[in-house]
Each structure stands twice: as structure tokens, then as C-alpha cells.
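Just one protein chain is left out here, and the rest sit where they should.
The block that comes next holds chain A.
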Amino acid sequence: MSEFASGTLSAKNIHLSFGSNHVLRGIDLHVPQGTTASVIGPSGSGKSTLLRVMNRLIEPDQGDILLDGRSVLKDNPDELRRRIGMVFQQFNLFPHKTVEENVSLALRKLRKLSKEEARSEALEQLDLVGLKHKADSRPANLSGGQQQRVAIARALAMKPEVMFFDEATSALDPELVKGVLALMTDLAKGGMTMVVVTHEMGFSRNVSDAVTFMDAGVVVESGPPEQLFTDPRTDRLKGFLSDVL
């Protein structure tokens, strides 16, 4: 049974251009409820942009995004984003607020909880990521790994149906990567629907249910991790894997 109220997310034929630069060229991605999809590929292949289009931080030029089978392109984008948690490469915690305030801000202002309710819920989330004792510290006084776990708690506090991870461990020192990946693994096993853009091939192979390999704005290959990692069919994926593994 899933611990989360997770949903199914689909992107259909997504196109996006910045000026003459055609960044996404007809992307399809289907992430069934409770599964983890990892998206791999070289830098500049459009992976991070795809995440931002799927929660409408960037509006697609063409295509559709469905959450639980229903198109969300006509919804209020702010409301859509409350249903999709996002974790960034650079953590992006709010440095002028304490750790607890980082987590409780959206609870108070968007879910309209009282200050006390929001704090106790925030502390609960921080406890889950092992950082309750840092509740009243400023983000700047935390290590990168701790900051990223706070960022995960902040996203989870909104009780999202889907979680996005945008290279969540790329900015971390090697010894701090493990704790964050472990937390992501727990979430995946707990039944959260996740889209994970990553350079961590171990995570992609061992934890995700499906892997999508993107290059130059198109999905080159996708399927179960075993298939992609042991039997890549395209030269581009073969080349990429030999570069990173």
C-alpha cells in the first residue's frame, strides 16, 4: 500500500522552443501511480526543462500534460504546482527563513494552517528527514546534504501527488550524496510517484521502475532499467553509458 496520495502523470508530445532553439521535440513520458521514472541523458538534452514544463514553470508550445488522466493545461498553474513537489539541484531553500519556516511557509500561506499547526506539521516532516533538531537553524548553517533533505521535507509537506527531483544530488559533496539518495529511495519504496532527473546511474538502475534516455530534446530510448542498462539499442545510449559508467 502506498503511504502517499500519489497520482499518475503523463506528458504527451511536448514541444518547446526558446527562440530558434527547439529544446523539446515531441516528448512523451508516462509515469504510473506509485512508480519512479528516472530521466537520464547528457547535459543540455532538455531533462530539467521537461520537468519545468510538466509543472508549468514553463508553458509548453504544444502537447498535453495529464494528472490522473485529466489535462491540467487549463488549470490554474499555481494550484497544479501545489500537487507536484519539486526538489532542485541547488536546494533553493529560503536563506532568510529558518529551516522550520522554510517547511511551514506554504502550509501557512497556501494550506491556511494556523502558525502552531503549520509548525507541528513542519516538525513532523523534518523528523522524517532526520533534521528536527535543526528546525530553528538557518539554511546557511546546514551542510549541503542537510539542506537538500530540508528541501525534500518542504516539498513533501504540501502532500504532493508527484515529486520531481532535478539533479538533486549533483551539487553535493560525494560523502553527502548517500543520505539524500537513501531518502529518495525510501520515498520511491513508499509508493510516491516520482520523476527523477539524475546523473546517479546506480539510483536510476536500482530504484527506478522505468528509465527514459533523452538527447537533444527527444526521447531516444525508454523502458525498464535492466533493458536500458544491459541492452542499450541505440548508439547514442551506448555512447552515453560508456561515458558515464
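In this text, a residue touches a chain if its C-beta (ideal position, glycine included) is under 8 Å from a C-beta of that chain, and two chains touch if they have at least 3 such contacts; residues count from 1.
We take it that contacts and distances are computed from a predicted model.
Asker: Pick from "Polar amino acid transport system permease protein", "Pyruvate dehydrogenase E1 component subunit beta", "Cell division protein FtsX" or "Heme exporter protein B" the UniProt protein name of the chain that isn't shown here.
Answerer: So, among "Polar amino acid transport system permease protein", "Pyruvate dehydrogenase E1 component subunit beta", "Cell division protein FtsX" or "Heme exporter protein B", the name matching the hidden chain's UniProt entry is "Polar amino acid transport system permease protein".
Asker: Looking at the full complex, which residue from A:His30, A:Arg81 or A:His199 touches the chain that isn't shown here?
Answerer: Only one of A:His30, A:Arg81 or A:His199 touches the chain omitted from view, namely A:Arg81.
Asker: For the chain not shown, which residue from A:Arg70, A:Lys115 or A:Lys178 touches it across the whole complex?
Answerer: Answering carefully, the residue with contact to the hidden chain is A:Lys178.
Asker: Among the options A:Leu9, A:Leu67 or A:Met158, which residue touches the chain absent from this view?
Answerer: Of the listed residues, the one touching the omitted chain is A:Met158.
Asker: Of A:Ala5, A:Leu73, A:Leu110 or A:Val244, which sits in contact with the chain we cannot see?
Answerer: A:Leu110
Asker: Looking at the whole complex, which of A:Ser17, A:Gln33 or A:Ser137 touches the chain that is not displayed?
Answerer: Answering carefully, the residue with contact to the hidden chain is A:Ser137.
Asker: Residue by residue, what part of chain A touches the chain that was omitted?
Answerer: Residues of chain A in contact with the hidden chain: 55, 57, 78-79, 81-82, 84-86, 88, 90, 92-96, 105-106, 109-110, 129-131, 137-138, 140-143, 145-146, 149, 151, 154-155, 158, 175-176, 178-186, 188-189, 207.
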